[in-house]
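Following: one structure in structure tokens, then a few remarks.
What follows is subunit A.
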Amino acid sequence: GGSSPEEPGTDASGPSKVTVGVIPIVDVAPIYLGKEKGFFSSRGIDLELVTAQGGAAIVPGVLSGDFQFGFSNITSLMIAQTKNVPVRIVANGAASTGVPGKDFGGVAVAKDSPITSAAGLAGRKVAVNTLKNIGDTTVRESVRKAGGDPAGIEFVEIGFPDMPAALESGQVDAAWVVEPQLSAVKAAGGTVIASNFTDTAPNLTIAAYFAGTKLIADEPELVKNFTEAINESLAYADAHPDEVRAVLSSYTKISEEVRTALILPKWPTEVNRASLATLAALGTTDGIFGDAAPDLGKLLP
Partner candidate 1 sequence: MLDVNGLRKTYTGDGRTIEAIRDLTFTVADGDLTCLVGPSGCGKTTLLKCIAGLLPPSAGTVTFAGSPVTAPPPGMAVVFQEYGRSLFPWLRVAANVELPLRQKGLARDRRRELVASSLAAVGLADAHTAYPWQLSGGMQQRVAIARALAYEPRVLLMDEPFAAVDAQTRADLEDLIRGLWQRLGVTVLFVTHDIDEAVYLGQRVLILSASPTVVREDLAIDLPSSRDQLHTRALPRFTELRTHVYEQIQAAKRSVPA
Partner candidate 2 sequence: MRIVYWLGLPIVLVVAWWVATAGSTDFYVPPLQSIVAVFFDVWTLDRLRADVLPSLLRLLAGFALALLLGVGLGVLIGSRPRVRATVEPVLEFLRAVPPPVLVPVIMLFAGIGDGMKILVIVSGCVWPILLNTVEGVRAVDGVLTETARAYGLTGPARLWRLTLPAASPQIVAGARQALSLAIILMVISEMFAASSGLGYTIVEFQRSFAIPEMWTGIILLGLLGVVLSGLFRLAETAILGWYHGLRRAQKG
């Protein structure tokens, strides 16, 4: 991008303005909570959160300097890395709960579906939010673990919000859904037949906060402060689920009822490197990185 970044943090006297591109989903609750709790302002960061629909808009925003930081799922970041997009993870984002059947995302089928386990998905139509990404990779792994053959699965791209309807109307046989849609599916009588995150790795890291390498090089102080603030937020969120559920109402429209019942992700402060290596290996096998393989050393902080 031609536009020059707004030189955040250079002004030593006042707080530096920091814009973060996030997706309005449960995963980013800690940063909203942290903002509310003053974890950022106490470090001289005047935080602004801008919601976008997905990585497609956030990554260019980070590269152009419009956002200083962004939130993205790990596989997308790995893909970016293989394409030499100059970004690097600065803090953990969200992680699987690691409890099979009680994760914040999973593979669900509709009421009365004949499919009862991941093995039954072979040859079926399965919805994921984005093809060639974390969804299909992990679902395949679930199927493998259950002894099925993932080769014949027909993945269909459907946005999370549209999955409950697609599932119920039988347009797909199964869907990989996350909260809050997971709750909606369950409410409509659907059942979770596999927890693809936990099947892939224990405590799989799903998403992370990242920044452009230029910012990391030019303003280490700011990045350090941001990382600390995020980490404090993550830890606080993990410890105070009720406050997390409360803060959800400030930036989402998830109904009260669902908010109190939905399964929250885990928010460890450390990126689980081993799980990422697994994810990278799976992705490479599935060919989602093309011919390349991600170099995690260049991606992780």
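Note that a residue touches a chain if its C-beta (ideal position, glycine included) is under 8 Å from a C-beta of that chain, and two chains touch if they have at least 3 such contacts; residues count from 1.
These made the cut because all candidates are chains of the complex that A comes from, given by their letters.
Because the structure is predicted, anything quoted here is derived from the model rather than measured.
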(message) Which option touches subunit A in the complex, given 1 or 2? Just the number is fine.
(response) 2
(message) Can you tell me which positions in subunit A touch candidate 2 when the two form their complex?
(response) 1-2, 55-56, 59-60, 63, 76, 79-80, 83, 85-86, 130-133, 154-159, 161-162, 165-166, 169, 171-172, 288, 290
